[in-house]
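In what follows, a structure is listed as C-alpha cells, so that the remarks can point back to it.
With one protein chain held back, the other chains of the complex are shown just where they sit.
Per-chain numbering from 1; labels A, B, C, D and E assigned in written order.
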Amino acid sequence: MPAVITFGEIMLRLTSPGHQRFAQAPGFEITFGGAEANVAVMIAQLGGRAEYITRLPDNDIAQRAIDELRGLRVGVDGIVRGGDRIGVYYLEQGASQRAGKVIYDRAHSAIAEARPGDFDWKKIFSGAGWFHWSGITPALSAAAAALSAEACEAARAEGMTISFDMNYRTKLWTQAEAGAVLTPLMQHVDLCVCGLEEARGVLGIEGESEAEVAARLKERFGFRMVAMTQRHADSANQTRWGAMLFTETGVFTSARHDIAIVDRVGAGDSFTGALIFSLSRGDDPQRAIEFAVAASALKHTVPGDYNRVTLGEVETLAAGGHGGRVQR
Amino acid sequence: MPAVITFGEIMLRLTSPGHQRFAQAPGFEITFGGAEANVAVMIAQLGGRAEYITRLPDNDIAQRAIDELRGLRVGVDGIVRGGDRIGVYYLEQGASQRAGKVIYDRAHSAIAEARPGDFDWKKIFSGAGWFHWSGITPALSAAAAALSAEACEAARAEGMTISFDMNYRTKLWTQAEAGAVLTPLMQHVDLCVCGLEEARGVLGIEGESEAEVAARLKERFGFRMVAMTQRHADSANQTRWGAMLFTETGVFTSARHDIAIVDRVGAGDSFTGALIFSLSRGDDPQRAIEFAVAASALKHTVPGDYNRVTLGEVETLAAGGHGGRVQR
Amino acid sequence: MPAVITFGEIMLRLTSPGHQRFAQAPGFEITFGGAEANVAVMIAQLGGRAEYITRLPDNDIAQRAIDELRGLRVGVDGIVRGGDRIGVYYLEQGASQRAGKVIYDRAHSAIAEARPGDFDWKKIFSGAGWFHWSGITPALSAAAAALSAEACEAARAEGMTISFDMNYRTKLWTQAEAGAVLTPLMQHVDLCVCGLEEARGVLGIEGESEAEVAARLKERFGFRMVAMTQRHADSANQTRWGAMLFTETGVFTSARHDIAIVDRVGAGDSFTGALIFSLSRGDDPQRAIEFAVAASALKHTVPGDYNRVTLGEVETLAAGGHGGRVQR
Amino acid sequence: MPAVITFGEIMLRLTSPGHQRFAQAPGFEITFGGAEANVAVMIAQLGGRAEYITRLPDNDIAQRAIDELRGLRVGVDGIVRGGDRIGVYYLEQGASQRAGKVIYDRAHSAIAEARPGDFDWKKIFSGAGWFHWSGITPALSAAAAALSAEACEAARAEGMTISFDMNYRTKLWTQAEAGAVLTPLMQHVDLCVCGLEEARGVLGIEGESEAEVAARLKERFGFRMVAMTQRHADSANQTRWGAMLFTETGVFTSARHDIAIVDRVGAGDSFTGALIFSLSRGDDPQRAIEFAVAASALKHTVPGDYNRVTLGEVETLAAGGHGGRVQR
Amino acid sequence: MPAVITFGEIMLRLTSPGHQRFAQAPGFEITFGGAEANVAVMIAQLGGRAEYITRLPDNDIAQRAIDELRGLRVGVDGIVRGGDRIGVYYLEQGASQRAGKVIYDRAHSAIAEARPGDFDWKKIFSGAGWFHWSGITPALSAAAAALSAEACEAARAEGMTISFDMNYRTKLWTQAEAGAVLTPLMQHVDLCVCGLEEARGVLGIEGESEAEVAARLKERFGFRMVAMTQRHADSANQTRWGAMLFTETGVFTSARHDIAIVDRVGAGDSFTGALIFSLSRGDDPQRAIEFAVAASALKHTVPGDYNRVTLGEVETLAAGGHGGRVQR
Partner (left out) sequence: MPAVITFGEIMLRLTSPGHQRFAQAPGFEITFGGAEANVAVMIAQLGGRAEYITRLPDNDIAQRAIDELRGLRVGVDGIVRGGDRIGVYYLEQGASQRAGKVIYDRAHSAIAEARPGDFDWKKIFSGAGWFHWSGITPALSAAAAALSAEACEAARAEGMTISFDMNYRTKLWTQAEAGAVLTPLMQHVDLCVCGLEEARGVLGIEGESEAEVAARLKERFGFRMVAMTQRHADSANQTRWGAMLFTETGVFTSARHDIAIVDRVGAGDSFTGALIFSLSRGDDPQRAIEFAVAASALKHTVPGDYNRVTLGEVETLAAGGHGGRVQR
C-alpha cells in the first residue's frame, strides 16, 4: 500500500478533565490533534503508511506534537519548522444536555502563516499514492488557502488520488467565504467527505436525500466517490452513528452503531482515515464503509483526537463483533 | 433587578473522586456548598445580584469558601466571622443501583451556634428586594431557628419578597419537629418550594395531585406561588426532571428533560435560584418554570454544588436547545 | 457462622484510569484481586468470617496485598510466603463497543510454583465449615492442580462444604485441558457455579435450558446445588444481570437488574461470595439467590475487584431497594 | 513481647498536596493519625504487638480509620463505637521559611465526649504489658481527662509499664491548665517523653541542661526513664534530629541525623513507639535511643502520620546505614 | 490606604507538574499571572486595596482569570473586554542545574492589540493614589507602549504616585529597543524597581555598586526611590534573597534569606507589591524593605505566580520569624 500524505494544522489540545467546566478544572490534559493529523494517525494505527505535512515552530510544545506522531508511526520527516506558535484549542467535554465546547486559539499559527513555496511538494509526494486535505486549512488564512491549492495541483500532477473532507467550521469562516475558496479546488478531488448541510451551504448542492446530493456533487464536481457520516439521536453522551458511500457502482450504507460517547472529537477524521485505508487496500465499497464506520464508532470510546485502536479491533467490530465483555 | 439575599449554612464538601467509595478514595475533591449559597451562586452566574449571609469562623478553610463565592460574583460583605468551625459534608457519588451517600459533620458549626442579634438585618436588606431561606437552617439549632424567624420578620418589615425551600433532611430532624418549627414561619413566605411528601409530612397538607396540594398550601399559608420539582425514572445515573409552578393565574408545567447525571447535588437549589432570577426579571410563569427547569437540568451535568452555567446556555436549553454536539 | 476458607491466586491489578487505553495512560491504578480472594472479601464485607489461603513472595508488593486483605477483615494468617513473584494483570476498562482488555502476566507466580505439602490443610480447615476454590488455580500449573486436589480431599476429610466456581479462562488453557483436570475433582463439590457454555465445553453437559443443564450436572457429579449467573443486553457500559439457583428443592430465579457498569471485574466472585454467605446463615434458596444477585449487581458500581459494600446496602437492594438518590 | 496498649484520639487528616496552600489545593489527601495511634502503628510496623483504644462513631470515615489500622497490623478490637464525629485536622505542609500549618477541627469528637466507664480496662489490659498515653487526650475535655486517669489507674493495677508523651498543644489548652490536669497523673508514669520547654512550662521543672531537667523530673515524679528529642537547625525543609534517654544507669545520647524533610508530622510519635519497642525487647539504653532516633529520622521521609518502615530499615540506619542510593 | 492601580498583561500559565519536562507531562496545571497582576494580588492579599486594569477577550479562559482575581480581592471592574486571545505562557520548573523554562505565546493578545483610548484613565484613577506599571507592557507592541505612556500621563495628571518595574525580557525585545521606548517614560516614575544589569543595559546607567547606580538613576531620571532585589548562590532549587531600597534619606538593605525554592516566578512582583503596600501605609524605609523581602521570600514557597500569604505571615518573618515547624 503506497503512503498517504495528509496536510493541515495540528494543535495542542487542552482538555479539562472529566466533566469539569473551564472555570473549575485545576489542570488541562495534554493531547494533540487536527483533522488531517487525525487521519494520518488512523491510517498508521491500522498498519498503513501515512506521512503528515505541516509547519511548526521550533519549541518544545511543537516538538512534542511531532515526537508523538512519530511514536504513533506517522512519518514526520516532511514537517517544516518555522513560525511563531503552534495553534491551541481548549476543549470542555459536554454531558447530557450540556454541549461540548471548543475555544480556538489558532490564529497566527506557523501553518496559518506559511507561504506557498515553503513545502517541496514534489519530494513530499514522491513514492506516495494518496493525498488528503480538508476544508479547515484554506480557512486559516489566504496563504494557507493558496498552499492548499498548490498542494492539490502538485498531487494531481503526480497522479495521486486526492481526498477532501469539508470540515466546515463556523468559528473560522462563513459558508459563503468557504464556498468561494473551496469551489474552484473541488476539481482536484476524487473522494469528497461532507455532510448534507455542508454540501448545500458551502457548495450549493441540494437534494432530498443523501444519495441524491451525492449524485449531484459527483455530477457537478466530478468526484469519483462521496462519503457522508450520519448522526442521529445525538446528545453529549449518546449517539447513533453510520455512514453512506456513493460510488460509481452504487450507494452503500453501513450498519448503525448506538454509542455511549467517551470523546467524540476526531470521530469524523477516523472515519475518513479508515475509509482511505480500506479503499487503498482494495476493499469493496460495502466492506469499506462498514470498516470506516466501525473504526470511527470505536473512536468515540478513546480519549483524545487520535483513534488508538488496532486493525483487529476494527475488523472484529465491522464483522459484527463481540459485545463489551472483558476479554480474558 | 434588586439584589437577592440568601441566608443559611455553607459547608466544605469533600467528595470521593469518580465512583470511588469512601473506603477507597486516596483523596477528597474540595468544593463548597449549601442550599442557600447554591441559590445565590445560581443567581449571580445568571447575571443577577445576589448576596449571601452566614457566619463563618476565622480560618483558612472558611476564608476559601468566602473567596470562592466572591470569585463567583456573590456578595460576601454581610458574612459575619466567628464561631469554631465550618460544617463539613462528605459526599460519595452513587452509580446505578448504588445510591449516593452523604455524611454530615455540621453540628456545632459557626452558623449553628450563631445567636439572634449577630446579624444587622436592616443593613443587610437595605437596597435588596428578595430574601431567600430554607428549612435547613432552622433544623441546625434552636438558635438558628430563632435567627431564621428574626430574618423573616426583618425582611417582611422591609417589604421584601420572601422565598422558602423546604429542603427537609431526615438526618437533621423529624417531620414532626420540622412541622412544629416551620409552620409558624410560613406566614412570611411568598414563594414556597417543596415536594408532595414534604407538604404532607411537614406541613400536613394532602391532596391527589401537585396542583391540588399547591392550592391547599396557598389557601392555608397564603403563599403567592408554590413550585414543585418532579423526578421520575430516577437512578444514580439517570433521571427525568421537570417542575410545576402554581400561581394566582394558574398551574404551569415545564417540559421534561431526560438527564444523564454527573452531579445531582444542588439541582434543586439551582432550580430555585433560576426561578427567583426569572421571576425577578419579570418573566411570565410559563417562561419562568421552563427557565428554572432548564437551568437545573444543566446543573446535573456540572461537578460541585454550584451551577456553573451561563445565562446563554440556560436560555438555549429552555428554548429547546441544541443537542450535545461540540460547538466549534 | 463458621469461617469460609478460600484458596487461589491473588494478583496485583494495574488499571489504566478512566477510559484510557494502555497506550496512553500516564499511570496505573493499584488494586489487588483474584477470583477466590474476591469471594473472601465479599464474605468478610458482609460480616462473615473468611480466611484466604495462597502463597506470596516476600516483597513489598505482596505484603501490600496481604495488608489490604487484613484491613478488609479477611483472615491472612494461613498465607504461606515464598516464591519469586506475585502475578500481575493489566486491565483496560472498555467503553461502549470497545471491550475491556486484560493482559495476564501471572506465569511463574508464587502460587503457580507452590508444591503439594506447602500448606497444612488440617490446620487451615480447623474450625472452619466451608471451602471454596475455582477452576483458575488448577489452570496455573500442574502443581497448582495437584494442590487443588489436595485441598479438596483435605476439606472433604474435615466434612466441610465445598463450593467451586468454574471460571474458565481461555487465556490459561483449552476447554479440553480444563475438562481433563477438573472432571475428576467434581466429586468433591457441593455447590457448583458455572455457565452454560462452561458446562458444555468443559464438563460435557448439554441441555436446552439452564435448569436442564443444572439437573444433569447434579445427576452426573452429585452436586447438591448449581448456580448460574445470567448476562443479557451486554455492552461495556450496560448489562442486565440475574441468576438461577438449582437445589434439591427446585429452581430459583432472581429478579433482573439493569446495570450501568463502573467496573464489572469480580462481579461473578461477589455473587459466589454472597451466595455462600447467604446459604451459610440459613437463608432459603430464593432469598439466597436474590441476595447474591443484589450483592453482585452492586459490585458493578464499585471500582476494583473487591465488592466494597455493606450488608445493609445489599439487603436494601435485594428487598427492592431505593433508587439512586443521594441519602441525606 | 507482650502487647502495648495505646489510648487516645485518631483523626482524619486532610492534607493539601505538595506545597499547595489551603487556598489553592483542588483536593485533600486522606490519611489518619493521632499521637497514640501513631505510636501503635510504629510498634506494629516493627513487628511488635500493639492495640489501639479509642471511641469512634459508626460511619464510613471512622470505619476506614479502623480498617486502615487493622491493615497495618494494629489490634482494633478494643475500639468502642459511638458518638457523633471523628475529629479532623487539616494540614498544609510548610516550605523553607513558610511554616507548616494545622487547623484542628476536633472538638465534640467521639472520644472527647466519651465517659468514664465506656471502656472495660480490665479486659483491654488483659495479656498486655505496656500502656501508653499522651497529654493530648486530657486536653480534649474534662471527661477525657477523667478517662485518662481511669486508664492509668487500671493499668497500674494490672502492673503494666506506663509511658507518657507530654505533647503539649497550644491550640488545645494553656500550660497552666495542662499542669493542673497532668501533674497528679504523673505518679503513674514510668517513662516520660517531653521537651525542655514542656517540663518547665507544664510541670514546673527547670534546669540548665536536658540531663539536669530529666534528673529533676525523675526526682519529683518518680519516673524510671525520661526521653527527650532534640531538633536543631530547623526549617520546614531541613532538620537536625537526635534524642537523649535518661535512665537509672545514666544519660544516653544518640547520633544526630541531618534530615531533608518530606513529612515531619508524627516523628515524635514514631520515636516513642520505637523506643517502647526497643526497650520492650530488652535493648540496652544506648541501643534503644539510637534505634528510636533512627526510626523517627526515617519517619520524616514518609508521607502521612504513620511511620511505614520496616524493622530492617531502622536497624540498618541505626547501625550507621547505607546512604540513599537505590538498592538494586 | 488609597487604592493601587496596576496595568499590564495577565496570561494563562500552563505549568508541567512537579519536575516533569514539557515533553513528558500528561497535563498542565492551570494558574494565571503577569507582572502587574501579581503586584495587585500581593497588595490585596496583604489587606490593601488594588485594582487591576487590562484588556481580555470574551471567552471562558479570560473570564476565569478575572473571576480568580476577584476571588483574591483584586478589583476587576476596570478590565476592558475585547480582542481575540489571552496570552499564554508555558512553564517548566527547573531543578538543580536544569534551569526553569518559559515558552511565551503572548503575541496578538487582547492587551497587545489594545489601542490608546480603550481605557478611561480618568475614571480608573478616580479615588486611587498609586499607579504601577512595568517594562513588559511597552514591549508587547507599539500600541501597548503608547497605552503605557497614556496611562502614565493620566496618572501624573491625577497626582498619583507612580511605580515602575523594569522587568526586562530578552524574549520580547532587545535592550536597545527597551531603552528607546522606556527612557522618555522614566520622567513619570517615582519608585523604580530594576536590576544592575537592567540599569546599565536599558537605561545606560553604570556604577560600581547598587547604591551608586541608584544614586545616578535618581539623578538622571528624578526617581524618588530606587529598589533592587539581589539574588546570590542561585540555583533552580536554592537562592539567597535580599534587597536594597535607595531613598532620599539613605540606602536601606534588608536581611538575607536562604530559600529552598518551590516556585520562583512572581517573586520580584511580590516584592514590589509588598513594598508599595508597606510604603503606602507609612512604614519607614528599613521596615519597608524588610517587609517586602520577607513577603517575596515567602513567595518562593507558594505555587503559582500569586503570593498567597497573609499579612501576619509576612510580619512574622520580617520580624525574625519562627522556623518552619508545624504550628499546632
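Quick note on the criterion: a contact is a pair of C-beta atoms (placed from the backbone, for glycine too) under 8 Å apart; a residue touches a chain by one contact, two chains touch by 3 or more.
Quick caveat, the model's predicted, so the values are computed rather than measured.
Only one residue in the set C:Gly27, C:Gly204, C:Gly222 or C:Gly312 touches the chain that does not appear here, and it is C:Gly27. On the side of chain A, touch with the chain left out of the figure occurs at residues 67-68, 70-73.
On the side of chain E, the interface with the absent chain consists of residues 18-21, 23-24, 91, 94-102, 104, 169-171, 231, 234-238, 264-265, using the contact rule stated above.
One chain of the complex is left out; on chain C, the residues touching it are 14, 17, 21-23, 25-30, 59-61, 63-64, 67, 84-85, 88, 90, 92, 101, 103, 105, 107-108.
Note that only the chains that are shown with their structure count from here on.
A count of C-beta contacts for the chain pairs A-C and C-D puts A-C on top. If each chain is reduced to the centroid of its CA atoms, chain B and chain C end up 45 Å from each other. Here the CA centre of chain C is 62 Å from the CA centre of chain E. For chain A, the set of residues touching two or more other chains reads 18, 21, 23, 26, 101.
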